[in-house]
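My questions will all concern the structure given below.
Note that one protein chain is taken out, while the other chains of the complex remain in position.
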Amino acid sequence: MTTTAPKKSPNIVAIVIVTVAVAINLVIAKLMATWSYSWFPPQASTASSYVDDLFALETGIGSFIFFGCTGVMGWVMLFNRAGKYDESDGAPIEGNTKLEITWTVIPLLLVFAIAFYSMKVNDTLNALGPKQKYAVGADTRELIKADPMAQVGPVQVIARQWSWEFIYPNGVRSSELHLPIDQRVNLQLQSEDVIHSLYVPAFRLKQDIIPGSIISYSLTPTKEGRFRLRDAMFSGAYMSVNQSNVIVESDEAFSNWLTRTAQRALQPGLDPGRALYDRRIARGDKGWATVPPAPPPMVNDPGDPSIPHDA
Amino acid sequence: MTTTDYDPRILKAPHPVPGAPDNWKRFFSFNTDAKVIGIQYIATSLFFLLVGGLLAMIVRGELITPPADLVDPSVYNGLYTMHGTVMLFLFLFPILNGFNNLLIPTMIGAPDMAFPKLNAIAFWLVPVFAVVLMGSFFAPGGPASSGWWSYPPMSLQNPLNHFINGQFLWILAVALSGISSIMGAVNFVTTIIRMRAPGMGFFKMPVFVWTAWAAQTIQLVGLPALTGGAVMLLFDLSFGTTFFRPEGGGDPVLFQHFFWFYSHPAVYVLVLPVFGIFSELFPVYARKPLFGYRFVAIASFGITFLSLIVWVHHMFYSGTPMWMRNLFMATTMLIAVPTGVKVFAWLGTLWRGNLRLNTPMLFCLGGLFNFIFAGITGVMLATVPIDVHVGNTYFVVAHFHYVIFNTIGFGVFAGIYHWFPKFTGRMYYEGLGKIHFVLTFIGATLNWLPMHWAGLYGMPRRVASYDPEFAIWNVIASIGAFMLGVASIPFILNMVSSWARGPKAPANPWRAIGLEWLLPSPPPAQNFEDDIPTVISEPYGYGLGQPLVKDEEFYVRRSQEA
Partner (left out) sequence: MTSVNPNIQLNHTPGHVKHDGHNMTGFVIFLCSESVIFLAFFAGYAVLKLTAPQWLPDGVEGLEVRMPLINTVVLVSSSFVAYFAERYLHHRNLWGFRAVWFLTMAMGSYFVYGQYLEWSELTFSLRSGVFGGMFYLLTGFHGLHVITGILLMGLMLARSFRPGNYDRGEMGVASVSLFWHFVDVIWIILFLLIYVWQ
C-alpha cells in the first residue's frame, strides 16, 4: 500500500536545481574517471589498458552514484534538520511503486552491461590456459602443453617457500624473469609446497599457483623496464619478501641475455627468506612456528636485488 | 527498601530479575531470559572487540614502516590471523546474536524465544570456544597463522609436528562457534515463524525481523558446508587423510569451495541485520515511514538467495576455469540490485524528513555514506579483470573493512545507542556519544580509504613488510587505526557510566513506533506476558496518525507506570 503526496504543478526551481546538480555530477564523474588512470602503476602489458579502461568506467559510474546519493544525504542534513524542540513528523510518504521499480530495473541493466563487457575483456585477454593435475611423483615436464599462440616459452615458473625460479626452454635458469617486449610468452606455473601467486602489478595480471597442478598462463609485455613480481597469496613466514623482478627488454637484448646466461655456472639464486630465517635462528629461534625456507634454486642468473624497480 | 516493597513475583523468581536487590548476578548465570542472554552476548562481544582491536594496533604498528621490524614475521602472521578470527567469531557474530535476542521477541510481541534453554546453551558456548581460541596463543608453535581462511596446504604444514597445535585449536573453536550459531539460528527462525503477536502477518513485521530471518536462514543453509570443510581440514591436519594435500591426490582448491560457500554468505549474515538496524532507525530519526517497506522486506530474501550462488568471486585468480569466473561474475553483480533497493529506500526515507542528528542517527548516516562507497568498490571487485589486478591486495582489505567496520560496525554502534535506554533502563550521555562518532568516522576513513590506492599500486595483503613506495598510504592508515583505538575510550566510558548512573530512561525516549517501545524500560521478564497487543497497522506509520496496535493508549500507559 503506497500513498503519494498530493500532486502539485511541476516545480521549475526544483527541476533546474536537479538538472544543474546532475550536470555537475556528470562532470565530476568524468574527471574522476580520467584521474583514476593515475592510480595504477605504468601500463606494461596488453592487459593493462583493458583493466585500466574498465576501472575508469566503473570509477566514473561509481562516482556519479556516490556523489548523487551522498549529495541527497548532504541536502537533507542541511535543509531537513529538525529544530531543537521540534517534534513534528516528516512528510508521510510510504513509497512510490514506479520509482521503486525504476531503481530496481536500472541497476539490473547496468550490472548486466558491465558483466557482459567484462566477459568480452576476459575473452580478449585470453591469458588463462589449461590447468592439469598430476599425481605424486609424475614428471611434470611431460605434462606441459604449450600455448600455440605463444612466441616465447614455455617458461617454467617454480614457486617455493620463499623463492622464484624461471627455467627457459633452452635450459637457462634464472631468479628474475627476462622477457622480450611485444611477444606473447607462455608460462607454466608450478609450486613445490603451498599455494603461491604470481602477481605483476604493472601487467595487471595475477594467477595463483596451486601445488599438484601445472597452470598454463600467457601474457604479452608492452613496455621495457624492470617491474616487480610479487607473491600475492599468503605462503608463510617470509611471504612478504618472496619478490622478484620482471625485466622486459628488446628482442635483441633478450636473446643476448639468453645466450650469455646459458654459459654462466650454476649458483644459488635469489633466496630472500633465507637471510631472515638465519637471523631468527641466530637470535635463538624465538617466534611462532614456521617451516624452514626451501634450499635456494641453483640458477645461471641470480639477478641483482639492489637495482631499483620501475613499478 | 524492605522485602514488603518488592513485587511478590520478584521475590519468588528462581533467579534475580530487574528490581531485585542483586539482579546484576543474573548476567553471570545460566539465565534463560532472552533479554539477559542478549546483554550477555553484547557485553562479551564488546570485550572481544577490544581484544581484536589490540591485535590490530600491533599489526598497524608493524605496518607503519616498510621493514618487518616490530615483531617476528611468524608472530605477525599469527597476530593478523587471530585479529580476523576474533573480530568475526568473537565480536561480530555474537553481538548480532545479542541484538537478535533483545529485539526479536520484543519486536514481535513474544514473551521469549521458542527454546529458552537452547538459547542459553548457545550463549554459554561462546566463552567456551573463546577460551579455546585464546588458549591457542599458548599452544606449541603459537596460534593458527595461515590467515582466517586457513587455506591448505599452508594450514596443514604444522612445522613442529604437535598433535595439539594452534591450527587444531582454531578448527575446534570455529566448529564450536558453528554449533552455537546453528542453535541460535534454529531458535530465531522458529520464534519468528511461530510466535508473532496476533495481527502481525509477515508484512506487518519490522524490517529488522525480516533481515534477522533472512540472515539466520543463510546460517542454516551455509554453515554446515563450512563445518564439512573444517572437518575434512582437521582430518588432513591430524589424522593423515589427504583431502586437500596434492601429494595424496587431494585438491587444495576444493577446500576453497567449501570455505567460501559459507564464508561469502556469512558476510551477508553480518550485514543484513545492520541493514535492518538502518531500516529501523532512519524512520525514527527522520520521522517518516520507511520508503518502500515491502520492497525492502523482500529484498532481504533476495539477498539471501543470491548470496548462496556467488562464492567463487573469492577465487577469480585461483585454480578456477574461465567459464566459472564469468558465471560467478554475473551472479555477483546481481547482488548489487537488492542491495541498491535498500540504499535507495533509505535515501527515500530521509528525503523530506524532519531529521534529528543524535548519536544513533549519526552512526546510521555515517554507515550509509560508507556503505555506498563500499558497494561501489564491491562491484569493481566483482569485475574479473579488475579483481585479477587488485585481488589479494590492500584494495580488498580496504573494501571489506569498509563494509565490516565502516558499515556494520557503525550500524552496531547505532543500534547500541538507540536501544540502550530500552534494555538498560538508562539514558546514555549524548555528548560522549557524539565524540565517539566523530573520532570513529575520521579514524575509520583515515584507516581504510588510503588502502585502496596501496592496493591499486600493487601492495599485496597479509605482508609484514613492503616496498618503500607504499609507505605513505600505510602511515596514514596507521594513524587512523590509532585514532580508532582512542575512540573506544568515550564509548566504553559512556556504556559503563550510563548504565551505572545515567538518568532513568522513559519507555519511549525517541517517540518511536514499534512493539518494543510499548514496553517499560527495561521490559519485564516475559515482555507483554499474557496480554499481547493485537497489531493493526504496518510498521513505521510516522505522520500517518494510525495506532500500531488495538488499545494503544492502554499499553502506553502501562509501559509508563512501571
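Some observations on this one:
Order as written gives the chain letters A and B; numbering starts at 1 within each chain.
The rule is simple: a contact is a pair of C-beta atoms (placed from the backbone, for glycine too) under 8 Å apart; a residue touches a chain by one contact, two chains touch by 3 or more.
Predicted, not measured: the structure shown is a model, and the values here were computed from it.
Touching the chain that is not shown, out of B:Ile64, B:Leu254 or B:Ile442: B:Leu254 (per the contact rule at the top).
When the full complex is taken into account, the listed residue touching the unshown chain is B:Gly228, out of B:Pro140, B:Gly228, B:Gly431 or B:Pro468.
The omitted chain makes contact with just one of the residues B:Gly109, B:Gly348 or B:Gly514: B:Gly109.
Shown as candidates are A:Ala135, A:Met149, A:Ala275 or A:Met298; the residue that touches the absent chain is A:Ala135. Remark: the residues of subunit B touching the chain excluded from display are 7, 9-10, 18-19, 109-111, 114-115, 182, 185-187, 189-190, 193-199, 220-225, 227-229, 231-232, 235, 239-243, 248-251, 254, 257-258, 261, 425, 520, 522-524, 529-534, 550-551, 554, 558, 561-562. Touching residues on subunit A toward the chain that is not drawn are 133-135, 138.
By definition in this document, only the chains that are shown with their structure count from here on.
If each chain is reduced to the centroid of its CA atoms, subunit A and subunit B end up 29 Å from each other. Contact residues of subunit B toward subunit A in the complex are 68, 72-75, 77-78, 140-143, 145-147, 151, 153-154, 157-160, 165-166, 246-253, 286-295, 317-319, 321-322, 325-326, 329-330, 333-334, 336-337, 340-341, 343-345, 347-348, 350-357, 365, 368-369, 372-373, 376-377, 379-380, 383-386, 388-389, 391-393, 453, 456-458, 460-467, 511, 538, 542-544. Of all residues in subunit A, only 1-2, 39-41, 47, 50-51, 54-55, 58, 62, 65-66, 69-70, 72-73, 76-77, 80-82, 86-96, 99-100, 103-104, 107-108, 111-112, 114-115, 118-119, 121-122, 125, 128, 131, 133, 135-136, 193-195, 197, 199, 201-202, 204-208, 210-213, 215, 228, 230-241, 243, 276, 280, 286-291, 309, 311 touch subunit B in the complex they form.
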